[in-house]
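A single protein chain has been removed from this complex, and every other one stays in its place.
Should a chain be cited, it is by its letter among A and B, assigned in written order, with residues numbered from 1 in that chain.
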Amino acid sequence: MLVFLPVSLEEAFDAFEQRPDAQLLAGGTDFMVEVNFALRRPPAVVCLRKVAELRGWRLEGPEVVLGAGITYTELMAPELSGLLPGLAQASRTVGSPQIRNAGTLGGNLGTASPAGDSLPVLAALDAEIVVASKKGRRSLELDDLIVGPKRTTLGPGEVIVEVRLPAALGSQEFLKVGTRNAMVIAVANVALVVDWAGHSVRCALGSVGPVVIRAREAEQFISSRIDWSGRTAPHEGDLAEFTALVRSAARPIDDHRSTADYRRHAVGVCAERALVRALANHNGGTWERTSWAS
Amino acid sequence: MGELIDYQLRVNGRERDVAEAWLGESLLYVLRERLGLPGSKSACEQGECGSCSVLMDGKLVCSCMVLGASAVGADIVTVEGLSAGENDLSDIQAAFLAEGGVQCGFCTPGFVVSVHDLLEHNPDPTELQIREAVSGNLCRCTGYGRIIAAVQTAREARRA
Partner (left out) sequence: MSTALDVRRGRLGESAARPDGVPKVRGEFAFSSDMYAEGMLWGHIVRSPHPAAAIRGIDVSAALQIPGVKAVITSDDVPGRKTYGLDYPDQPVFAWDVVRYMGEPVAAVAADHPETARRAAAAIVVDYAATHPLTDPVLAADAEPIHPLGNVLHRQRVRRGNPDATGAVVVEGRYETAMQDQAQMGTEAGLAIPGEDGGVDLYIATQWLHIDQEQMAACLALPLDKVRLHLAGVGGSFGAREDLSMQVQICLLALRTGRPVKIVYSREESFLGHVHRHPAIMWYRHHADADGRLVKVEARVILDGGAYLSTSTAVTMNAACMAPGPYRVENALVEAVAVRTNNPPCGAMRGFGSVQVCFAHEAQMDKLAAALGIDPVELRLRNALKTGDSLITGQVLRGTAPVAEVIRTCAAAPLPTGGPRTLAELELPGGAGRTAERDRVRRGIGFAVSIKNLMYGGGFDDYSSARCRLEDGVATITCAAVEVGQGFVTLAQQIARDVLGVTDVVLAPPGTSDIGSAGSTSASRQTWMSGGAVQSACVAVRERLLSSVAGKHAVARDTLEIVDGRVVSPDGEVDLPVSEAAPGEVLEETVEFHHAPTAELDADGQGDAFVSFAFAAHRAVVDVDLDLGLVRVVEIATSQDVGRVLNPVQLVGQLEGGIAQGLGLAVMEEIVLDHGRVRNPSFTDYVIPTALDMPPVHIAAFIEEAEPGSPMGAKGAGEPPMISSVAAVVAAIRDATGLELPRAPVRPQDIALAGSAPGPVPGSGPNNVEVSP
């Protein structure tokens, strides 16, 4: 047996025991590119498509628990997009309808590309990623799972099984810059969450570093400047400082898709726009930008 | 190439045998080179053009992005499975012809499958929804104008 199609996690782990050299296949949208281009020649494959525990999602109190096999299309469906709006927005920017039907959240994590579109959202929501193996389960934060471009700390025989996220947390925005309106790898992407209850802003940047970057200085700064009672809108000057701090958190490179200068510039523009939108939306649009003090 | 494998796929309603295949073959390769179904086209092998689009368990996917051996148990429909019989055309295929939506034709099978999927799930799409639905299908010849017109024609005909 060279290609396993387990229907349960237990069967998947058994497959790994049989073939420790088997490679994991989720949606195939990254895996198959490598196979088709002869960059990867798997001696055996464990396909996760039918594993029951990886499908679907559920609500557990204040948390949404997503099966790692959930696809981008499923993340865009009405119920889930209400609970996880940032992730739904990000999913809509991924590839094409064909890719969105096949690509999975677990796959996006496993591939660990610096440009992965779900990753900034997961970072901004402090996602808990559950990994399982024959030996049991463990939970990780995103930056403990993804440690470099296309590098994870997943061990042999380990499978990403779930992603746990807070349900309907605050106002969420996801912005992605690309040179075309569909099927484009992000030149820069930004996820931003305004946690009204927790009085904090989280801002995660993608495609501007080897891994997703939480712009913590910028977050801390703007969180301390927002009037959480909602009476006064933020100052333009604070916004400018926030944007500058976001830019200084970015570590972009020049490559064939774009330049470091542009990426740094773009991520600042996007973070600022995301914040303004998130703040304006919360107040039912009463915080029009033009009414802000300078 | 290492060990070869055998498996069965259900394509266009029929069980088909795949024998002595290399495990790394994409579903696209298997359809074209082993199952005598060359209607799906290979234009990029990385899910960026949609020429290889098929329906898998009712979902539109790029067959180049599917490991052939991983599609066991799934219901696969290709462009060859969309017309009723010999020399017959689906209404969508007829609309593509009537509106001039076919030039070189290389992208056409992928579009036909995508549009079948679109109208199945959304019988009354706006122009913008049509464009988004086919945003994963590249065409280099037509500039999409006549293709959009074909979808609108098919949409109207189904409403009537």
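Here, a residue touches a chain if its C-beta (ideal position, glycine included) is under 8 Å from a C-beta of that chain, and two chains touch if they have at least 3 such contacts.
The structure presented is a predicted model; accordingly, all values stated were derived computationally and were not measured.
Considering the intact complex, the chain excluded from display touches A, B.
Here one chain is not drawn; of B:Gly39, B:Gly68 or B:Pro125, the residue touching it is B:Gly39. Summary of contacts with the chain left out: across A:Gly67, A:Gly178 or A:Pro234, the touching residue is A:Gly178.
In the full complex, chain B contacts the hidden chain through residues 1, 22, 24, 32, 37-46, 48-49, 51, 78-80, 83-85, 87-91, 93-94, 96-100, 102-109, 112, 128, 130-132, 134-148. For chain A, the residues touching the absent chain in the complete assembly are 37-38, 89, 92-93, 173-185, 187, 189, 256-259, 261-262, 265-266, 269-270, 273, 276, 289.
Throughout what follows, only the chains that are shown with their structure count from here on.
Between the CA-based centres of chain A and chain B the separation comes to 30 Å, rounded to the whole angstrom. Partner chain A is touched in their complex by these residues of chain B: 2-3, 5, 7, 23-24, 26, 45-48, 50, 53, 59-62, 64-67, 69-70, 72-73, 114, 117, 132-133, 135-137. Considering their complex, residues 2-3, 5, 25, 27-29, 31-33, 35-37, 41-45, 47, 49-50, 73, 95-99, 101-102, 181-183 of chain A touch chain B.
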